[in-house]
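Missing here is one protein chain; the remaining ones are kept as they sit in the complex.
Up next, chain A:
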Amino acid sequence: MEIAFYLSGLVAVLATLGVITNTNPVHALLYLIVSLIAVALVFFALGAPFAGALEVIVYAGAIMVLFVFVVMMLNLGREGVDQERAWLRPQVWLGPAVLSAVLLVTLIATLWSGDGGRMIAGEMLTAKAVGTLLFGPWLVVVELAAMLLLAALVTASHVGRLPGPTSPKGRRDAGARKEVS
């Protein structure tokens, strides 16, 4: 199990280096996903399967959605196809693929040797334990997080708002301001 922990940790570090050294955002995202999956594996090795599963679902999943949005916002067409072809050069996918393969081999080897239910140290942190902790002593923090998300949502929706049809005066003024500046 120790080997699985250290290998996943190494993969996480390498993949994160790939994220910050890549100039193309899409390539960086690929590395980021590998890094997040590696961190999830580290969590599994540490005996926190719930945190590991959340890492895969929320982070890797949410990042995938972001990735899809990036692709959606690009102008698809002939250039899009060319772009896709350019992305599929081996030097782009080789790095993340090798790192993912290392993770996969680690996972299979761990399962094969019957190490599945074990971890490095400490006790298993199940979803139930996390839940009782969160809604017991950490209740205040959970509620604060809720308020935080509300504030962030309102901020984003306000700043991202286009001058709507409800305020024709505002739109005219904004236009006038644009002309002046």
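Basically, contacts are C-beta pairs under 8 Å (C-beta built on N, C-alpha and C of every residue); 3 or more make two chains touch, one makes a residue touch a chain; residues count from 1.
Rule of thumb we're sticking to: contacts and distances are computed from a predicted model.
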| item | value |
| --- | --- |
| Name under which UniProt lists the unshown chain, selected from "TRAP transporter large permease protein", "Branched-chain amino acid transport system ATP-binding protein", "Ethanolamine ammonia-lyase small subunit" or "NADH-quinone oxidoreductase subunit N" | "NADH-quinone oxidoreductase subunit N" |
| Identified contact with the non-displayed chain, of A:24, A:113, A:126 or A:155 | A:155 |
| Sites on chain A contacted by the missing partner chain, in the whole complex | 136-141, 143-145, 147-148, 150-152, 154-156, 158-159, 161, 163, 167, 169-170, 173-174, 176-177, 180-181 |
